[in-house]
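Supplied in structure tokens, the structure appears directly below.
Only one protein chain is missing from this complex, and each of the others stays in its spot.
Chains: A and B, in written order; residue numbering restarts at 1 for each.
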Amino acid sequence: MRRNQKKHTGSENEPNLKGTFISVGVLGLIIIISWFGVFALFISR
Amino acid sequence: MEIPKIGVFEENARLPLTIGKKEANLYLSFIYVAFISLFIGGLMGLLQVLVRSGSFTLPWGIGYYQILTLHGVVLALVLTTFFIIGFQYALMGKTVGISDKQRKVSWLAFWVMTVGTAITAATILVGKASVLYTFYAPLKAHPLFYIGLALVIVGSWIAGFVNWRQLYLWKKAHPGEKSPLLAFMVNINMIMWFIASLGVAVSVLIQFIPWSLGYAETINVLVSRTLFWYFGHPLVYFWLLPAYMAWYAIIPKIIGGKVFSDSLARLSFVLFLFFSIPVGFHHQLTEPGIDPTWKFIQVVLTFMVVIPSLMTAFSMFATFEITGRKKGFGGLFGWLRHLPWKDVRFLAPFVGMLAFIPGGAGGIINASHQMNTLVHNTIWVTGHFHLTVGTTVILTFFGITYWLIPHLTGRTLTKEVNRLGIIQTFVWTIGMTIMSGAMHIQGLLGAPRRSSYSEYGGTEQAVQWGAYQMAQAIGGTILFLGIILMVYIFIKLAFFSPKGEEEFPIAEEEENAPPTPMWLENWKLWVAITIALILFAYTIPFIDIIQNSPPGSPPFDWPIGNS
Partner (left out) sequence: MHLHKYEKIWLISGVVALALFLIILGFGAFYLGTHPQSHGITIDPANIEAHEAFQSENLGLTKVDEDKYIVNVVATAFNYDLGVDEDGNAVKNISIPKGSSVLFQVVTPDVVHGFNIAGTNVNMMVEPGYISSMEVEMKQTGEFTLLCNEYCGVGHHMMFATVEVY
């Protein structure tokens, strides 16, 4: 937590978008998981 | 006498402009046709899921494929195009203004499109055009089916030309200024639409109409399919981009925030223009006559079009988070609490955004070259586009309707209608989750799309599919209830809501926002790059297709029940 805050002092004018970052990360994971899921089905057939 | 709009030609004119009564009628007319289409097309959808459940037979000799054709044409081509053009006109009228002359030409666009729609719909209703909305040769519909479609496209071009002219005149009156964000987006979408629909127009005018009239004996099937899909994929982005316009530039205002980044919004639209068109082969991956290397090249280009959507996802979350934090909602996800969940103008498009997560993931799977054999022409694909266009796009359009209709009719969105809208959004979400979910699973199990009820000789697989078809019937019925509710809301907003002023929400930039670079306005360069990418992706394979063409196909009308 403290480390993160330290990082942020470097870019003072950037808004805090941690929630956004995690949200898009989840979205990315959904894409990756579903792609590999269907890929596994493709390979198994 | 018309009162000139305040500030249209003044040096310091600032947004937004006022929409006059005459232009409001123009915009509303397009949207009326869209909602009539929603009702008709939705009813056809209901009949389909009922037939496919195996427990319902269509009366009076109506064919399953006749209603399927009507469903596709009326919803995918008519509802979308009319709503989009009406909405885009309203955006242009609000941001750059419309002259009397432009308005009159726009009425021409409306009537050409409407007459075209009526002609095409009539040929389907009398059972002479059960060829589905993709009208693949060599199935032959009545020539008037193609002529009507050509008119719809030509009419939409007229609208596009007017939109270009509107922005051109505004820019001349405002030298050195960046164009208003929404006007920029509308113009990108209409450029893409024009370049893309040239393909299907050439196919209809040069191939289908002479062939269906008997002037040409045969048709080159693969050329017609390639021209169709050259148009068919940008078609889906033509639906999606107006939803993105609302997400980028209208939703922030509704939630009490600002545009996250004007330049990134524009950049994503420019990228959509580049990569929406040279990707049609990903709809033709399992076809025998196209070189696999060129298929793969277009698959790579298809993946490029994912990038602007990734940018959009980030922008949306960032808008929510920044606005929430400004309002004092801290924490990692505390900002979610500030969102106006009880405001249907936000809720409906928000559900649309959520639907685009599985929708987009499914789209990447569909375009994955050899993996496409797993899902091609299975009902998975139907499930996919009922998420993308049938939820993401349509719920955003509904979200727009709640404020645009009262704004144009001089009425207000009442608390009561807002509540009905929230119920409508829930009904839609539940119905679509059931229907589209069942379609996705059933598709992975191999069940085909575009097929009437069949037991396939009683195979175990077909029995297994039956359960999902029942689920689709339940989901589809719920969706139809949602459509009835939406049509009721629409009528209420258009004719019965109390008089008043409803806001036309357009978000502004942050005051300290970094300036948008002027190179984003380099229209000629964007068009040149778009054309270059199309030529790169299509020239060699298209020459190959023509040089190695088999003998052409004569028209077949007996398979669709004509003779």
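Throughout what follows, a contact is a pair of C-beta atoms (placed from the backbone, for glycine too) under 8 Å apart; a residue touches a chain by one contact, two chains touch by 3 or more.
Since the model is a prediction, treat every value here as computed from it, not as a measurement.
Asks: Considering the complete complex, identify which of B:288, B:328 or B:498 is in touch with the unshown chain.
Replies: That would be B:288, which touches the missing chain.
Asks: Kindly state which of the options B:76, B:159, B:222 or B:533 is in contact with the chain not pictured.
Replies: Of the listed residues, the one touching the omitted chain is B:222.
Asks: Touching the hidden chain in the complete assembly: which of B:328, B:498 or B:550 does that?
Replies: B:550
Asks: Would you mind spotting which of B:94, B:325 or B:449 touches the chain that isn't drawn?
Replies: Considering all chains, including the one not shown, the answer is B:449.
Asks: In the whole complex, what residues of subunit A lie against the chain that is missing from view?
Replies: 11, 14-15, 17-18, 20-21, 24-25, 28, 31-32, 35, 39, 42, 44-45
Asks: Which residues does subunit B use to touch the chain missing from this display?
Replies: These residues of subunit B touch the chain that is not shown: 63, 65, 130, 132, 136-139, 221-222, 225, 261, 263-264, 267, 284-292, 295-296, 299-300, 303, 306-307, 310-311, 314, 318, 364, 368-374, 376-378, 445-454, 456-457, 459-462, 514, 517, 544, 548-553, 556, 558-561.
We adopt the following convention: only the chains that are shown with their structure count from here on.
Asks: Using mean CA coordinates as chain centres, what's the subunit A-subunit B distance in Å?
Replies: That pair's centroid distance is 29 Å.
Asks: Along subunit B, where are the residues that touch subunit A in the complex?
Replies: So the residues of subunit B touching subunit A come out as 310, 313-314, 317-318, 320-322, 325, 331-333, 335-336, 357-358, 360-362, 364-365, 368, 370-371, 373-375, 444.
Asks: Going by the contact rule set out above, which residues of subunit A touch subunit B in the complex?
Replies: 15-20, 22-24, 27, 30-31, 34-35, 38-39, 41-42, 45
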